[in-house]
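This report refers to the structure that appears directly beneath it.
One chain of protein is taken out of this complex; the other chains stay put.
We call the chains A and B, going by the order they appear; numbering starts again at 1 in every chain.
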Amino acid sequence: MSAYQNLEQMKGDFYTQKFEAGKQDGTLIINMGPQHPSTHGVLRIVIEVDGEYIVRSEPVLGYLHRMHEKMGETQTWGGFIPNMGRVDYGHPMAWNWAYVGAVEKLMGIEVPERAEYLRVIMTELNRLTSHLLWWGAYILDLGAFTPIMYAFDDREMLLDILQRPSASRLTYSNFRVGGVQMDLDDKCLELIRTFIPHFRERLPMYHDLVTENLILRRRIEGVGIIDEDMCQRYGCTGPVLRGAGVAYDVRKDEPYSIYDRFDFEIPTQDSACSAGRYHVRVAEMEQSLRIIEQALEQLPSAEGKHIMDKAPKPSMKPPAGEAYFAVEGGRGKIGVYVVSDGSKVPYRVKLRAPGFSNMNAFAEAAKGTILADAVAILGSLDLIIPELDR
Amino acid sequence: MNAFRKNVIQPILDCWSLLVGLKITGKYFCKPLITVHYPREVIDSENLSTYGGHVELIGKPKDPAMPKCISCMMCVTNCPSNCLTLVKQKAPKPTPEQEQEWAAAAERGEKVVKPKAPKNPAKFTYDYTLCSLCGTCIENCPANSLQFSNNIYWVATSRKEMNIDLLARLKEQATELSAPAPKIEAKPAVAEKEA
Partner (left out) sequence: MFGIPMILINLVIAAVAAMIWLALNALVLVYCERKFAGHIQRRPGPFEVGPHGALQPLIDGLKLMSKQLLTPDNADGFLFWLAPILSMIPVMLLFMPIPYGPVLTGMEVNLGLLLILAFSSFNGLAVILAGWGSNNKWGVLGAARAVAQTVAYEIPLLLTVLSISFMTGTLNLSEITAQQAGFIWDWNIWKQPLAFLIFIVAMFGETNRAPFDLAEAESELTAGFHTEYSSMGFGLFFMAEYGYMVAMCSICSVLFLGGFYGPFPGIEGWWWMLVKTYALLFLMIWARWTFPRVRFDQLLNLNWKWLLPLATFNLLATALIMKL
């Protein structure tokens, strides 16, 4: 009839064949992704379903691998910073910070105080955009179309603010070794000050429209249990871990920069289900607002101190050695490990992506749930596929 | 009784949340739109001025067609994506008379003053397809000759067009500056976001 009758083509690729070896009788193997609407890009999950129930599943990665770590070994120290904006388009500032922080640690650089505050403000604003993006996309996965538009309404205001100091709207790369690229001007600070009460007013609407919604609560409550033990085994961090009741946040537990000066809480939920992770993220948005407010109050007024004097050039040569720096990103603990052999290019850059660990918990959490739950679990892990593959 | 309350009464009460949801979407249905109808409206210039588009050269204040650039190659060497190409100007080729003059001067034991190459670049091209808009070139420019453009409406239909000749662009801008700018028909969108 057609060329497709060829059995060679019907066999599937390596992963499918490997997966199919353990197939039970009467089950169906389906490929969720890489072009599935709710895998947010090109994550592929091979799922064995018995009717609608998931018997086992296996994520297949590598569709968006861009060799960031290898690129780190060819770029100059400063030239690698733009790459950090591309690793995770959701929360690029935290990645910027992780890398820049590691290099600063290696070189023993003290960042000016104003620059630290600017970093905090911009990272927290970026965390808000990250969580808003997740919020909208998650509800979209669950079948409601409108909330993402409301979330993007607010997110757009944040992007307008963030484009002032960074000149970009998505893949920021404005952190530099020794400070930040541009200073926040007065207009920008004023915009942030007006945004905070505006967003505080909007949050109840989010809760009324979505969080309190009967259908949504039934969809996410008790679905996809990832408890503390599982988190430890898979190395889950961030809202996944906090959703399991562990109050671990790099900002509090290993305070870097000036986070010890702010008064904020770490929201946790004991339910360990998708709803727990949902509530943690929504509560985190409020905490981020609190941090920004305090940072704006304490912001030193020394103009032009956004970057240290005589900041190292992109072609800097850090002393031979190694350094590890971890920050709290929107998805969890972001770690960057750099090794220098004293030359212009890094000897090794290792990126620890939180999404990668979080995603691995999916296969176990999704076992025995139904297909619709798989989408709910996948969404609640807040995966950014470029970050998984790096 | 408790089970009855949990399994029967509570779900019925929770149905109220559905009505609340309908109320919210209904409320927003009645509110004005917040999107910008692009060809008829444009984004306000305040927002546009902070937009970071592709990199462009800055002209000298007195001669806007001439870039401030001193061809120091800092931008080219520091660019992580290798998207800038700069060709320095060569010193003008000496005429035979000049050469004779210099030769004579050298014979006389005087110091020869050869004309230096002009500092401004002969060619400055920029490949937008490669650029990651990190701004490293801008902050490393000792002459402050580079900036992000606000050109949000820039489109190209081929890769070749994405390779921009920045010097030609600067000249165009200079002539545009001297001539009155064409009137923009579209009105800036009114920012109607409620505080």
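Couple of notes before you dig in:
We adopt the following convention: contacts are C-beta pairs under 8 Å (C-beta built on N, C-alpha and C of every residue); 3 or more make two chains touch, one makes a residue touch a chain.
Predicted model only: the values in this text are computed from it and were never measured.
Check A:H65, A:K187, A:R200 or A:R218 against the missing chain and you find that the one touching it is A:R218. Residues of subunit A in contact with the chain left out of this view: 1-5, 28, 30, 36-38, 49, 51-52, 139-146, 149-150, 153, 209-210, 213, 215-216, 218-219, 370-373, 375. In the full complex, subunit B makes contact with the omitted chain through residues 18, 21-22, 24-26, 28-29, 31-35, 37.
Criterion: only the chains that are shown with their structure count from here on.
Averaging Cα coordinates per chain places subunit A and subunit B 28 Å apart.
Across the interface of their complex, subunit B is touched by residues 75-76, 78-83, 85-86, 146, 150, 153, 157, 160, 163-164, 166-168, 171, 173-174, 176, 181-182, 194, 197-198, 205, 208-210, 212-215, 217, 313-315 of subunit A. Per the touch definition, subunit B reaches subunit A in the complex via residues 11, 14-15, 17-18, 20-21, 24-25, 28, 34, 47, 50-52, 77-81, 132-136, 139-140, 148, 193, 195.
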